[in-house]
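A single protein chain has been omitted from the complex, and every remaining protein chain is retained in its original position.
We call the chains A, B and C, going by the order they appear; numbering starts again at 1 in every chain.
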Amino acid sequence: MRFYQEFIKGLWKEIPPFKLVLGLCPTLAVTAAAANGFYMGMATTFVLVCSNVLISMLRKVIPSKVRIAAYILVIASFVVIVEMMMKAYVFPFYQILGIFIPLIVVNCIILGRAEAFAAKNGVLYSFADGLGIGIGFTIALTFLGAIRELFGVGSIWGFAVMPATYMPFEFMIKAPGAFVCLGVILGLMSLVGKK
Amino acid sequence: MLNSLYEILMPLRAAKNLDKLPVNAVPAPEFLYVHLKQHEGAEAAPVVKAGDEVKAGQTIGWAMDFMSADVHAPMDGKVVDIERQPNPYGGFSSVVVIKTEGKRKSVESTPDPDYLSKTNGELLHRIRRMGVMCEGPAPPSIHSIFNPYMCPSRLVAHVGRDPLPPVDTLIVTAIDEEPIVSINQYMITRQSNDVPEAIKLMKKLSVVTGRTVLACLDTQKKEAEKAASGEAEVRIMSGRYPGTLRELTVWRLTGREIPAGASPMSVGVAVIPLRTAIAALKAVRDGIPQTSMIVTVAGDAVTPPQMVDALIGTPARDILKFCDVPEAPIKKLVFGGPIRGKSQFSFDMPITKGVNTIVALKVDKLVPIAENNCINCGACVEFCPARLQPNMLSRHCQFRVFDEIVKKHITACLECGVCGYICPSRRPMLQYFQNAKQQMKLPRKGNML
Amino acid sequence: MKSSGLIVDVGPHIHGGNSIARTMHNQIIALIPAIAVGVYMFGAGAIRAIAVAVAAAVVFEYLMLRALKKPASALADGSAALTGLLLVLMLPADVPWWVIVVGVGASIVIGKMLFGGLGAYPFNPVIVGWVILLLSWPGLINKWPRPNHMQWGGIAESLPAQTTIEIMKRYGVQMSDQFSILDSFLGFQPGGIGSVAGLALVIGGVFLIARNIISWQVPVGFIAGIFIFGGIYHAVDPTMYASPLFHLVSGTTLFCIFFLAPEHTTSPNTKWGKILFGLCCAALTIVIRTHGTHANGSARFAILLMNLLVPFFDRIRPPILGLPKKSKEAAADA
Partner (left out) sequence: MRDIIKMIVVLSVISATTGAALSYINNVTAKPIAAAEFQYLKEPALKSILPAYDNSLVEDKIEFAVGEGESAKTITVYPAKKDGKLLAIALETFASSYGGDLGAMVGYDIEKKRLSGVSITTMSDTPGLGTRTKEPKFIDQFKDVPLDVTLALKADGGGIDAVTGASISSRAVCKAVNDALGIIRDNGENIISEVK
């Protein structure tokens, strides 16, 4: 039961960029299209789950004074592994995500979950937490990407949905558009949360 | 007359020619309500009781501390009661209710032509016994002007500073601080005979070592030079409103800036309004106690504006009736000038020694003031005489970030109200600042002399 | 003692009569000459665009006021109409109506109301709306119709309708020497509906300064800056850099000087701060025009960037009255 709760909280109650307002760097940078957001979310999820599990295993070994350094080491290793694996076997994904993969290292969600959850809880729950938060992150990024792609390009996941005469609102897929879009979603989320 | 004040963004100028108006004495009303607190400091102690017969000029309240002055009966009559009533300047104070008899009589006097041979201490004592006060919400008595150390409220501002320097400049000012107020202007044209002697007395009391200046409006240069007759150098100044404040008068005449909250004495300057100086002269020379006020009645409900001589304790209703002003259209009654005056809730409020003007306003000329957004137009910053940033300060006050306003030196605020007067958003600027000062227990700017 | 039903409050008991509505209405009045010239130059298309913009602005403002639970009476102050008007005057007269609606919506919703409405926004909402349009449909809002009555002795006829700035950027400064400064000043140049007519804008600006709606410091600082920095470039190499007069009359420079830069909320408050703000805007304008890619919107980008620095300009102010000498540094910090 608790496993389920730890998993489900990441999907709405603590959905990372919207409720926790963490991990804004990839949220703003890669969500120009729904697919980009999805792949970035999946890569992050993989790293998050792996690092959560490993850190949870090592939580009694790592002295608290050097824990951040140890976490970063673990996280960075997984990120590099993901990058190399992607390059070698799924190069098209790597082409889309490109420079954003190394940025996962400094994504505060991963360090945040390691510090706030994995360092205090068992392996199973840490796995659930990592998976839940990761999937929540993926949903959020895909959602944001879909909105920006819909208005900015006129398509979702590459499929044109707007009529051919639609003049794309290109502001949405540019950097300032990401800020405005995220800001509006954050505002609406907190409005919904209030009621 | 007041209509000219509703000029858009024009600087407030001193009212012209109000001092030329005839002054009629208001007949004594049936009941006079004489407050025992008409000054800074403690309330005076009553020395009469209900049922006593009093004569005009008889002491009815005995000053209890150094800052206050005695209170005298303005008319012959019978004390009906001594009761607590609302004071026009806030709070409650004891009121001696006198039922007057018949016609208004002149006050009994004890002249002393040899007053200049007396010591300063004796003169100040006599002035205090005669109840001479300045005007304003918490008017200082004349003896406390020359001895700020003796007043606890003044002393706070001087703690930690250098000892007071000797007075090297004495400024007798015939400029009224606010636009409609015209009592000091009136003195220079209508009571010019007493001006040289009053200046001489002030020189003696302040032990001035340097120059003596008679400051007057640029429109009154000739009269002032005639009136001063060589006793003081005449300096003219424009009557643009915030510049007429005492602090800024000192700054414009001497170039010295008075530290926040301190009296002008701390920079070696003594400032005396001309009316107070003449009242003091009358007290020591002629022995006349202060029992009446020359009051300007103006405002858009009053056409034309008038000047009347009213006994202290006369309710505003009787003054308005004497001036033929209908009460119905009046929606706001202000004791004091139109900017910093105190609005009253009742026509029955009696005047005190602090009231030199009654402004009656109709509602259609009043603008709605509300907590609107500041649009950051910068008008208040441009016009602020203390060179503060009222726009930011008012926001801090509005959202109760009071630590920030102390850091931003709200104590330097002169509470002149110009920011509120020109604000296009119609924000209650002065109210914000006064409230914040009260919350933070900071010294308020009264009529600081 | 009985209350007589009088109003009791704190002074000042009289008011100078200034109001937000007066400020905004006067700015709209000041735009009338520019609008008139725009209509004369670009015909009915200009009227259509202005009508769409003002209507859209009022509707968006009303919706946002309702959504934010603010009194709808705030509409009457005219600030929404002014925002819409200022935005559309920078656009070409034949721009599609939906571009105007989106631009005005972006101005009002994103640039203005989401920050808290009048007085709270850090950036000039008009420029925010324009930048969003520029990022989205640069092709649509940089395609200028040729003014109806334009006569440019030969040279311009062979060129597509570009603003004089674009022509200078693309074909070199020699080309820009062939335009008559006077013609440009009178409005005979391609450009936005209201931003072409220099003379009309100057009339409006002088009106605003005379009515005390805007202070003279920002425009004067801006114009002085154009002459100083443009003059320096021009003096260094007249064959490479255009003259300051050219910079002044072309593009939206004069529009920015009198209507966008002195906008109350996004400009400094203190006298010297305002002058410096104008100078810095001018310097950035010249630099962006000379070295940057978005030469056409240089003045607007300059203002947008300088809006960020307004709190710092506000710190340039005289010492507070009566403050002891030793704490004057502390006053500067506050």
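The rule we apply is simple: a contact is a pair of C-beta atoms (placed from the backbone, for glycine too) under 8 Å apart; a residue touches a chain by one contact, two chains touch by 3 or more.
Quick caveat: nothing in here was measured; it's all calculated off a predicted structure.
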If you put the missing chain back into the full complex, which of the shown chains would it touch?
A, C
Which residue of A:21, A:66, A:161 or A:188 touches the chain not shown here
A:66
Of A:22, A:118, A:153 or A:180, which residue touches the hidden chain?
A:153
Among the options A:8, A:53 or A:80, the absent chain makes contact with A:80
List the residues of subunit A that touch the chain left out of this view.
32-33, 58, 61-63, 65-66, 69-70, 73-74, 76-77, 80-81, 84-85, 87-89, 91-92, 95, 152-153, 168, 170, 173-174
Provide the residue numbers of subunit C that touch the chain removed from this figure.
137-139, 160, 170, 293
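Just so it is clear, only the chains that are shown with their structure count from here on.
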Does A-C or B-C have the larger number of C-beta pairs in contact?
B-C
Report the inter-centroid distance (CA atoms only) between subunit A and subunit B in whole Å.
69
So how far apart, in whole Å, are subunit B and subunit C when each is placed at the average of its C-alpha atoms?
47
Touch list for subunit C against partner subunit B, complex
1-4, 6-20, 22-23, 116-120, 212, 215, 264-271, 274, 314, 317-324, 331, 334
Per the contact definition, I'd like the list of subunit C residues that touch subunit A in the complex.
102, 106, 110, 114, 131-133, 135-137, 140
Sort out for me which residues of subunit A touch subunit C in the complex.
167-172, 174, 176-177, 180, 183-184, 187
